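A single protein chain has been omitted from the complex, and every remaining protein chain is retained in its original position.
For reference, chains read A and B in written order, and residue numbers begin at 1 within each chain.
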Amino acid sequence: MKGQRRIVTHVGLILFGIVMVYPLIWLLSSSFKSTLEILSSNSLWPHVFSAEGFAKGWRGEGRPGFGLFVVNSMLLTVPTVLLTVISGVLVGYGFSRFEFPFRKPLFGLMIGTILLPNTVLLIPRYLIFRNIGAIDSYFPFWITAAAGVPFFIFMFAQFFRGIPRSLDESAYMDGCGSFRILVSILVPLLQPAIFSAAIFQFIWTWSDFFQPLIYISSVSKFPVALGLRLSIDSMGIPPWNQIAAMSLVSMLPPIIIFFTAQKYFVEGIVTTGLKG
Amino acid sequence: MKTLGRHHYVGLLYISPWVIGFIALTLIPFISTIAFSFTDYSVLRPPRFVGIKNFVTMFAEDDLFPKSLEVTSIYVLVSVPLKLAFALLVAMILNQKLRGIGTYRTIYYLPSIFGGSVALSILWRMLFMGNGLVNRMLAIFSIQGPEWLGDARFSLLTISLLQVWQFGSAMVLFLAGLKQVPDFLYEAARIDGAGRFRIFMTITFPLITPILFFNLIMQTINAFQTFTAAFVVTSGGPLHSTYLYALLLYDNAFRYFKMGYASALAWFLFVVLLAVTSLVFRSSPYWLHYMESEH
Partner (left out) sequence: MRRTMRTRLSLLLMTATLFLAATMVFAAGSKEAAASMQAQGPETIRLAWWGGDARHKATIDAADAFMKKYPQITVKTEYQGFEGYYDKLITQIAAGTGPDAFQFITAWFGDVRKSPEMFYDLRKLAGLDLSGWNQSTLDTMSLDGKLIGLPQGQNARILVYNKDLADKLGVDVQKYPTWKGFNAAVQAARAKDPSIYGYSGIMDQYYYPLIGYLDQVSGNEFITKDVKFGFSEQQLVDGLTMFHDWFQNGTFEPLDKTVLLKNAWSDPAWLNGNVLFNETPVTQLGQQMKYPFKVGLTRYWVADGAKLTGNPVGPNMMFSVNSQTKHADAVAKLMNFFHSDPAGVKALELQRGVPSNKAAYDILVNANMIDDMTKTAMKIVTDSDTGEYTFLDPNEIRDTMETAIQNVGLKGGTTPEAAAKQFIAAGNRILQNFK
């Protein structure tokens, strides 16, 4: 009986898995087809293997090549991730290891801002950045990251809680300053959290569309998300194979990170999600 | 601790980036949104005070406002429960001792790592457009598929599907929570002869309510702010059938240059989300159980 149920479960899971992942596989196969074949054939295997989608999509005819967009995304994302981690560690350290007045209410306030919908702050933030001339640059992204992203501050604070204070205390006895303790003792122990935060922030920032749409207007500064949209905007019939190929390219960094760092994904979510 | 008294003020230094950022990028904008919502603020001219005119327009004159609210509410009410249901169901199935659970988990989780990305929206367009893959596959079975995107009766459903397809992140959380349920509870229940449904209702469900709570709130807040899918796949159409609230806001702020009105819209969204969140919080004593060892 149990064996039978097990087989049924497996079959169900496999079928469901196929349905779930089919769109992604189809995207993969479309990027190797010609546009005509994408619109006419249902098969996953291209009749004629064609790299035209990649070649033309990458070169970009009548608009900038996709390589520019990838570089831009890197310029946008990498500093954002670095600043997120640094500020997250610093602020998380401050909240978890020190007992200053108003610590509890401030911490509560910070967590409350996680629930604050971004949309509410959107327009004034945009106007603030516009008034300081920071529109059409990556500055708004960097500065917001440098101020600390509450979700990650929370994550780091939780991780700090799991590290025994005795480590700090013995270091203080030895005469170390708080910063030294942070950098030489605690940060090495924070590695899993740092990886998780970096991974999540990288993927979220890389895939972000709304914020770049609002802040970035020059085509030459478009990150991948805006560059992709440019490709479905051209006149005449959309070159679906190019679009599919470049969509795939844009999804590669998150996919690669996902497959190489899987355990950090789960660990990261679990830490923030469960405790408290 | 007293000997370390002065030292603790250093903590303020460490959190100073957040404090500064909070004041400049959160508090001030938050207050500004309220202030701007009482003004007429077009991009080329400075803001002009107009009292409650924007709110009057919102509630009495603008037909897109109620339409967008309606569309967004349906979207949230359909996609969030479905998403959570799938997440919980699949998590429970995967919680058994199965071979290859890691692979299944990966496959189900994969779609959700991209979040609201343009690539996925483009993919959805390719799949569901009139002559896209979905209709061509239906044609194999001699079914004439509708315009999934171009028909106002189906478009919202299709967009919701994209959201539900990404149930993986919620699922992983449920899985982690399920794993925390101690085995001995299940064994004791089984020894007592409890059926599967009874076990679920009395053991499993109560113990994962914290995760359900978290997921419900986060997913709802995110769903209310969905933008990319509606923007890229259907541009809010046809006939505003997918005109999610974030699109209404975007159009008014960045395409019609009515920053004052858009601020009023943003403020209203905040109020709605606040109400929904506090509703969930208020209802929690009735269904939220914490494990005793925590807190």
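Please note the rule applied: a contact is a pair of C-beta atoms (placed from the backbone, for glycine too) under 8 Å apart; a residue touches a chain by one contact, two chains touch by 3 or more.
In this text the structure is predicted, and so the values were computed from the model without any measurement.
Visitor: Looking at B:Ser16, B:Ser42 or B:Ser284, which makes contact with the chain not pictured?
Guide: For the chain that is not drawn, the touching residue is B:Ser42.
Visitor: Which candidate, B:Gln96, B:Thr202 or B:Ser235, sits in contact with the chain we can't see?
Guide: Among B:Gln96, B:Thr202 or B:Ser235, only B:Ser235 touches the chain that is not shown.
Visitor: Spell out, residue by residue, where the missing chain touches subunit B.
Guide: Those residues of subunit B that touch the unshown chain are 40, 42-45, 57, 61-63, 129-131, 147, 149-153, 234-235, 237-241, 251, 254-258.
Visitor: Taking the full complex into account, what residues of subunit A touch the chain not shown?
Guide: Residues of subunit A in touch with the missing chain: 39, 61-63, 130-131, 133, 135-136, 217-220, 230, 232-238.
In this section, only the chains that are shown with their structure count from here on.
Visitor: What whole-number Å value describes the gap between the mean CA coordinates of subunit A and subunit B?
Guide: Each chain's C-alpha centroid was found; their separation is 17 Å.
Visitor: Write out the stretch or stretches of subunit B touching subunit A in their complex.
Guide: Against subunit A, the touching part of subunit B is residues 1, 4, 7-15, 17-22, 24-26, 28-30, 32-33, 36, 90, 93-94, 96, 98, 100, 104, 106-111, 113-119, 122-127, 131, 133, 136-137, 140, 165, 169, 172-173, 176-177, 180, 210-211, 214, 217, 221, 224-225, 227-228, 231-232, 245-246, 249-250, 253-254, 259, 262-263, 266-267, 269-270, 273, 277, 294-295.
Visitor: State the interface residues of subunit A toward subunit B in the complex, per the touch definition above.
Guide: 6, 9-10, 12-13, 16-17, 20-21, 23-24, 26-27, 30, 38-39, 42, 87, 90-91, 93-95, 97-100, 103, 106, 109-110, 113, 115-128, 143-144, 146-148, 150, 153, 172, 178, 203-204, 207, 209-210, 214, 225-226, 228-229, 232, 240, 243-244, 247-248, 250-251, 254-255, 258, 262, 265-266, 269-270, 273-276
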